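Heads up, one of the protein chains got dropped from this complex, but the rest are sitting where they should.
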Amino acid sequence: MLIFDKSEQSRVAKGILLKDPVVNSSIPNKFLRESAPMLPEVSELDVVRHYTCLSKLNYSIDTNFYPLGSCTMKYNPKAAHVLAMQPGFLQRHPYAPELASQGVLQCMYELERDLAEITGMHTVSLSPMAGAQGEYAGVAMIRAYHQAKGDDGRTEMIVPDAAHGTNPATATMCGYKVKEVPTDDSGDVDLEALAAIIGPQTAGIMLTNPSTLGVFERQIEKIANMIHEVGGLLYYDGANLNAILGHARPGDMGFDVLHLNLHKTFATPHGGGGPGAGPVAANERLAPYLPTPILGKENDHYRWLTKDDRPESIGQLSTFMGNVGVLLRAHIYIKQLGKQGLEEVSKLATLNAAYLRRRLEAAGFELAFPNRRASHEFVVTMKREAKEYGVTANHVAKRLLDYGFHAPTVYFPLLVPECLLIEPTETESKQTMDQFVEAMTKILEEAKTNPQLVQTAPHTMPVGRLDDVKAAREPDLVA
Amino acid sequence: MLIFDKSEQSRVAKGILLKDPVVNSSIPNKFLRESAPMLPEVSELDVVRHYTCLSKLNYSIDTNFYPLGSCTMKYNPKAAHVLAMQPGFLQRHPYAPELASQGVLQCMYELERDLAEITGMHTVSLSPMAGAQGEYAGVAMIRAYHQAKGDDGRTEMIVPDAAHGTNPATATMCGYKVKEVPTDDSGDVDLEALAAIIGPQTAGIMLTNPSTLGVFERQIEKIANMIHEVGGLLYYDGANLNAILGHARPGDMGFDVLHLNLHKTFATPHGGGGPGAGPVAANERLAPYLPTPILGKENDHYRWLTKDDRPESIGQLSTFMGNVGVLLRAHIYIKQLGKQGLEEVSKLATLNAAYLRRRLEAAGFELAFPNRRASHEFVVTMKREAKEYGVTANHVAKRLLDYGFHAPTVYFPLLVPECLLIEPTETESKQTMDQFVEAMTKILEEAKTNPQLVQTAPHTMPVGRLDDVKAAREPDLVA
Amino acid sequence: MFTPHTNTDIQQMLEELEIDSIDQLFDEIPSSLKIEGLDLPDPLPEMELTRIISERAAKDQGKKCFIGAGAYEHFIPAAVWQITSRGEYLTSYTPYQAEASQGSLQTFYEYQTMMARLMAMDVSNASQYDGASSLAESVLMACRCNRKSKSMRILMPEAIHPAYRKTVEAITSPQKIKLESVPFTKEGGQIDFAKLKEFEGEDITAIVVPQPNFFGILEEVDELTDWAHAQGAIVIGVVNPMAMSLIKPPGEWGQNGADIACGEGQPIGSPLSSGGPYFGFMCCREKFIRNLPGRLIGRTTDENGKTGFTLTLQAREQHIRRAKATSNICTNQGLLVTAATIFMSLLGSEGMRRVALKSHQNAQDLLNKLLVLPGVELVFNGPFFHEFVLRLPCPVHEVEEEMNKLNILPGLSLKHIYPEIGDCILVCVTETKSEFDIQQYVEEFSKALQGEMVC
Partner (left out) sequence: MFTPHTNTDIQQMLEELEIDSIDQLFDEIPSSLKIEGLDLPDPLPEMELTRIISERAAKDQGKKCFIGAGAYEHFIPAAVWQITSRGEYLTSYTPYQAEASQGSLQTFYEYQTMMARLMAMDVSNASQYDGASSLAESVLMACRCNRKSKSMRILMPEAIHPAYRKTVEAITSPQKIKLESVPFTKEGGQIDFAKLKEFEGEDITAIVVPQPNFFGILEEVDELTDWAHAQGAIVIGVVNPMAMSLIKPPGEWGQNGADIACGEGQPIGSPLSSGGPYFGFMCCREKFIRNLPGRLIGRTTDENGKTGFTLTLQAREQHIRRAKATSNICTNQGLLVTAATIFMSLLGSEGMRRVALKSHQNAQDLLNKLLVLPGVELVFNGPFFHEFVLRLPCPVHEVEEEMNKLNILPGLSLKHIYPEIGDCILVCVTETKSEFDIQQYVEEFSKALQGEMVC
């Protein structure tokens, strides 16, 4: 039932309603709305009950194991949420004077410095509001750099076939032609193919390392040399930083600019689809182009640097200074984990992935890259099961829901057929993973003995398999 | 699965653990514990997930209609919760100096005054921590009053057969012999029977009005006279104040002392079984005996009055000053509703009960007191269905759970066989009650056509009907 | 810190993997790239962390804020964030697995419905990042939608929020879009129609119409919309959603309504929070759906005919269409949308109308009281919503500094933002300000003025 179905004409949440102001408005009639919008007319209890009950229909980290590859669904500390929700932070206006804002600005400044250290980069701008906007910033910086050098012939951005969809989409938004480079059989970028497409037209390359195939790009130094030699620049998609935190740094690998998904590696909650935060970090060469605002510190006074301070900046990507509430949570997370805690993250995220991969392999699942080390995630392919039993990756995903587990990412990366991209993260225990293996083993058994059971899953969710085709063909987007 | 089943030896929530203090304790060994208690050894995520998932197994006001008679399960305002959870309130030590506590003390003082106005009483003590402790305070005050007058022969407390179990239990705790007075056919106290048992041995009577039968005791003035004439006093159990708030006051009816359940009429949440608060209010005669502490106000300074200020007090019933956090929520509720809001409570609580009663009667349910007005609750008896179809009140209650409704109170009051005590409260809408009637109608139909379905309910809950006999016979209270 | 592993767990896992140490798992990383560790401070137990962060939060607390300028302090009922913070909303991912995400999906569907109704538009997406970026995406979308126009010229009023203009520039410039400035009138503070007319007959892809504009002034949206449509331009309305149950919504502008409505969702349920997270909203006419960026939730049925909700029209999006997507947006602002949905449900149309009206009247009230002070002048005479621009008889920053000392933030100085109108201040009053607050403002403002004038 929709909230609108619970509406009764002229019902209101009386406890919230302001006293009716004496109508004495100086606004001429022609500017006014004629009839009221049909928003819900419900009581406070209606609202509380409706949305409390709705929320219970979700799987979430707080209730379920969520091995969604590339998304790093790790535990979101309650302390970070509670501390970031303090009135001092929530009530601050973005244009409050800096003198009255040193508390939050100090947090932001320290976050910038910590992220620079973590990535091996020179300067950080916190403003992008998600990974994709961070990508936009980074690629726009590459563009600005070439333009500043008068290097106008660079019209192509190279993106591996394994890349996340935001990478090519971003390159397009920045006006580049996307050149796809294939992956070789071992999961690395095909260097020959790469060599064949780079040249003076190359603006740069967008890479994730480890890649979305769950393997570390071993030739990264070579790739960096190749790109730099033809005058291109390297963009690092930081969505997978959880794999190498404290072990290796993109800055050392030769990347010139990158974004980080604070809502992944730095444990800020995903909120059912955001808010995230996608800070960008750049080496000295690209730092001048970073989007504004950026924090400066002068004699223990923190202040925002703007376009005046940073004339070469690509400009501003949000009304104010990005998703400060998200940034605060990441800052709190970094402070709580500290050096040792952060180094442990990638260690145990990697150990968990390797362990889960090994156990699933032993249970009969086919690995996409059996001869490689798993990073913090790994790819399983259901190619064989799809062919033999008609049980696809999507079927397995849906069936997992019946066992109380959120599904892994399916059909991404695109180049592996019928794939499941599985990322347990470091905050899950061996015991939880063992239970997951048990469920997967049962599902494999079911695929063999009772494929229909798997094909028609889920059977225990609030709704059965939904008709996506109908949804797209007759779009019903508004009640 | 218990949290203990998720334990792994030496697992800890590392983010919370303090650094290990250098062991340098001056406490001699013989005072120390030898082996650690087996508390859970789990991660923070384990804890969050375990208790989040557990909570989802509960019915609650935030998720379900909860027509539990005598319990007044109304909406618990989120604002009251959030405001009462502010650091200024939570962090205050009970022995913080009064000068540093005027904020909370002002709230408490205003609450005392408001409750005095609402009940028509002279003085209020906020300290009792639930209804039953309020009862204890009140009856102990009656005892103290008689003792102060040297009136030692009063050994009996009169309690109607319809009374809540806490009434007789309290009288016993206070050293009284309980005399039960029966109810007449119309639901009022049987005055002849009452006349027959009162006399110089009568310490007082404990009454709820409206009674737990959901009817207003029409003879209350006569009863008051009768009791006062023999030298007894009248105790008012305020659990049902929601029915008369702003319409009539116990103080005007002739009651000498009463308690209120703030977790009922004043909307503080029940918390799965407390905390509540059971302030006591007394007329001038009994006021001196009220438990301490009580708030005083002198030149705009609020201060706690103690036994020194109130030498005749029955003393202290809690370590500090009662459940202040609950009292705050009730204070906030009263401030938000104000005069008009509070008067509306009883009006609409009564209208809801009358409407629901009428609709259930029309649907074929038998009312216990068909010729009376319903107060804010009413009694249905399943006597007929129990006899004809073997479907008892308890069966209906369990079956309602399958329809998403919490069950009404069953088998209370004791004098009505196979009864359901139904209290919708004022915060539920006509629409919700209509849905409830629909479910009840279906269940009645089921009782006739498929009684086994009802008898073996619930069928959709996390567990089926539990074996209470086994639970009591082989008590398993500790894992 | 949040890892559950015991030494035994690690030992067992290493055995399963037949390796001796976790470090071996990193052996594909070239040794030249391995670092010794990070130069960061030691971990802090939650207790110490709490002390440090709370001290910082407390530092910035307790200001009475009369700054608006795109971020507005409105009262948010307690229920909004109590429910929004439930783990099931807070810690779930984008609802790719529809069957396990009906909570968020239905909430977003309800949001789309409320937003479309509030804007009187056909459809709404499930959010953009914030107001400025939603305008940038709207401009890009308009260029995709307006097939007849080739110019990629966008008329952009100077009285739009300057940060919006900058963001649009930064996001649209690679795509050869040209922003043409349209000045405001000196007197009214509204789009200068005479200047606008100069574009008549030219190829204009779209016009951006703010309501109210950055100065708080209401634009003549009906005339502007009809004029633009006559030119074949798409009309993009940028509006304050809190105003929309009082003020005419984009779908009702002129003869045919605006084509795209977007703006900052912050006023309806997001705390000020130093500027974010907020959410951008974006609505359009039915026919433009397939050009809309961002998530869309559709209502559909399962195999038993039961109603359910799912992400739909994903062929617009980057994870399907990649380089050809309508936008690169992926993660959006779902949680803020959840809060907004609950906020709108609680207030309803009448509740929001009262907030809007009370804000307007509070602003009018403060203005009236300030105009009595010698030398204080209202800069624009156009009708306003809840913000207005004043010229003072002394430098704005001096008054600001005096009032800041008393924890009052009197408004935003426009000196550097709109030097053309001189040293002015943009003042906002919402329903959160009591009579006392307004009186206090007047008194301290007046004192500050006198103090300055004496010097």
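Should a chain be cited, it is by its letter among A, B and C, assigned in written order, with residues numbered from 1 in that chain.
Keep in mind that, in the parts below, contacts are C-beta pairs under 8 Å (C-beta built on N, C-alpha and C of every residue); 3 or more make two chains touch, one makes a residue touch a chain.
Note that the coordinates shown come from a computational prediction; the quantities given were computed from them, not determined experimentally.
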{"item": "Touched by the hidden chain, restricted to displayed chains", "value": "A, B, C"}
{"item": "Hidden-chain contact residue, picked from the options A:L39, A:L54, A:L68 or A:L83", "value": "A:L83"}
{"item": "Given B:A171, B:V189 or B:I443, the one touching the chain that is not displayed", "value": "B:A171"}
{"item": "Residue numbers in subunit C that touch the chain omitted from display", "value": "46-48, 50-51, 75, 77-78, 82, 85-86, 431-432, 434"}
{"item": "Chain not shown, touching residues in subunit A", "value": "8-11, 14-19, 42-46, 48, 52, 77-79, 81-83"}
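Going forward, only the chains that are shown with their structure count from here on.
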{"item": "Pair of chains joined by more contacts [C-beta pairs], A-C or B-C", "value": "A-C"}
{"item": "Subunit A-subunit C separation of Cα centroids, rounded to whole Å", "value": "21"}
{"item": "Two or more partner chains touched - positions in subunit B", "value": "8, 11, 14-15, 43-46, 48, 52, 77-79"}
{"item": "Shared interface positions of subunit C, touching two or more other chains", "value": "1-5, 9, 46, 77, 79, 83, 87"}
